[in-house]
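Report on one structure; see the data block that follows.
The complex is shown incomplete by one protein chain, all other protein chains being positioned as in the whole.
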Amino acid sequence: MKSFGFQKIVDRQIDLDKADLSLVQALARELTGWQRCIGCGSCSATCTAAGMGSFNPRKVQMLVRMGQWDQVAQEAVHCQLCGKCRLVCPRDVDTRQLMLEFKKLQTISRP
Amino acid sequence: MDGKHIVIVGAGPAGLAASSVLPRLGYRVTMIDRSNTLGGHLSKWYQLFPDRAAATVLLEQLTDEVPDSVSTMLGREVTGGSVSSGAVELTLDHGEHLSANGLIMATGFDLFDARRKEEYGYGIYDNVFTQAEIEEMFRQGQIETRHHRKPRSIAFLHCVGSRDLKAGVAYCSKVCCVTGVKQAIELRELLPDAAIYNFYMDLRMFGRGFEELYQQAQERYNIRFVRGRISEAAESSDGSVIIKAEDTLTSRPLKLTVDMLVLLTGMQPAAGSLELAAKLGLVLGDDSFLKPYGLTQQTFKTSYPHVVLAGSCTGPTTLTEAILSGRSAAMALHESLFKLTN
Partner (left out) sequence: MTFDPFVLPFSIGLLYLMVVVAERFRHWFVGLPPKVKRTIGKRVISSHTLAAIWEIIREGLFHRNLWRRNPLLGYMHMSFALGWFLLIVLGNIESRFYSQLHVNPPYYPIFLKFFVHDSHVLPFELSTIPGFFRFTMDFLLLYVLSGLMLAWIKRTRSRWFGMISTTRHNAADRVALTALWLIFPLRLLAESFTAGCFGGGGFLTNTLGAALASFLPEEHLYYPLWWAYSFALGVFFMLLPYSRYMHILAEMGCIMLKHWGGSEVLTTQSYYECSMQACSRCGVCLDQCQVALAGNPGVSPVSFIRELRAGRIPKEIAEGCLMCRRCQDVCPVGIGLINLRQWAREQLNGRIPVVAAPRYSPVEMKAIPDVVWFAGCMSHLSPGLIRSVQLLFKQAGVKYYWLDADGSICCGRPAQLTGRTAEAEALIEVNRQAILDSGAKLLVTNCPICYRVFCDHYDLPIEVMHHSSYFLRLIDQGQLQVSRGLKAFNLHIPCELDRTSVDADRMKLLASQLVENSEVISQSEWCCGGSLGRLSGQDEVTRKISTDAAFNTAQSNLPVVTGCPLCKKTLQRYTKVPVSDIAEQIYLLSAAEKVN
């Protein structure tokens, strides 16, 4: 067969049509509160790990919503679990609890 | 109406608006306020959003509308009271009694106590202010740090004591967004060379002319907007304030040293409003503001036909809304009393 035509290269695009949102639903059953996040960045601003690396808890929360689990798992390992994020969140989200769960994503096989 | 007596508690914009309507409908009106001045928070303001109208002019217009027949009791407090069918009994300080046929609660709001967000250092660091203090500086015509220096950089922080479950405030105070933008513009006029920032979570420019003001701030006044909530502040040895936030749009942590940090504090129910509500048995909502009958309709009515609510005692309101609700509450009370007697 002859290769023909062209296609855009869309590596960076979040393809919500194909994103795996089943874990978002599973997360919603297991943990409460994280849906309240409004992305204000308080957690990232105060974050102990962010102060010394590229970790960004707010971004991780956003990636979760978009079903970008590989990136979530990669990022979450950097969290030091200090819990300072919990103290500054205006929406009372336990971000530390989320990160602890996400740290396990690496070892859990996903559908 | 046959000289029926109506008491208005609160002489802010809503109370003033109500007291300008009722005497013309034939009521005998008494207006009481804790403070010694008319106008409530308006009397402490310099210019108003969105058109930068002078607060003094509006206050004058409002007070001019109040007929001389209104008996105004300033510096007086309602210390007790009861509501029965068709009557309201109030006790004032010094033991004075007032009997009335109707009551308008125009008891207003207090600004959130910024000390409750200790991480921003209000009351601890020298150069952390609230928007009310900045307004006072505008009235004095001089902006300076606590060390009497002209600030070279100023940051506004939105949503202090608004949309913050940690502070026990779930609601949006709605006027702080545009206030921050307005004050930033005013600062720019006084300080052409200063760096002026607004740190926000969302900018809610809902009113007429608000969004335009925001655009002007960006384009004409060179105000820098950073989408990120400040998480903590520290003080450096020269008294400037070091703030930490995330610039959520570039996803990078941000550090900034400013000469002044201005906290845009939210609205909460006035302490006096809560006390009086408890005494009269008025119902509070989950947000602790007085609860009207409905949130879309009958927004002035309470469970008593002859007690109505006006202005920001029912939740954050703009000045425009407070004035409108003062007039509407007066009309609602008039209708109600008319129905009761006929």
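Residue numbering begins at 1 within each chain, and the chains themselves are lettered A and B in the order written.
The rule we apply is simple: a contact is a pair of C-beta atoms (placed from the backbone, for glycine too) under 8 Å apart; a residue touches a chain by one contact, two chains touch by 3 or more.
Keep in mind it's a predicted model, so treat the numbers as computed, not measured.
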item	value
Contact list for the unshown chain, restricted to visible chains	A, B
Contact partner of the left-out chain, one of B:E60, B:E118, B:E144 or B:E335	B:E118
Option touching the unshown chain, where B:E77, B:D110, B:E133 or B:E235 are the choices	B:E235
Absent-chain interface as seen on chain B, which is shown	116, 118-119, 121, 124-125, 166-168, 231-235
Sites on chain A contacted by the missing partner chain, in the whole complex	31-33, 46, 48-49, 51-53, 77-78, 80-84, 87-88, 92, 96-97, 100, 103-104, 106-107
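Convention: only the chains that are shown with their structure count from here on.
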item	value
Centre distance in Å when chain A and chain B are each reduced to the mean of their C-alpha atoms	38
Sites on chain B touched by chain A in the complex	119, 159, 163-167, 201-202, 227-232, 244-248, 251, 253-254
Interfacial residue positions of chain A with respect to chain B in the complex	38-47, 50-51, 56, 58-59, 87-92
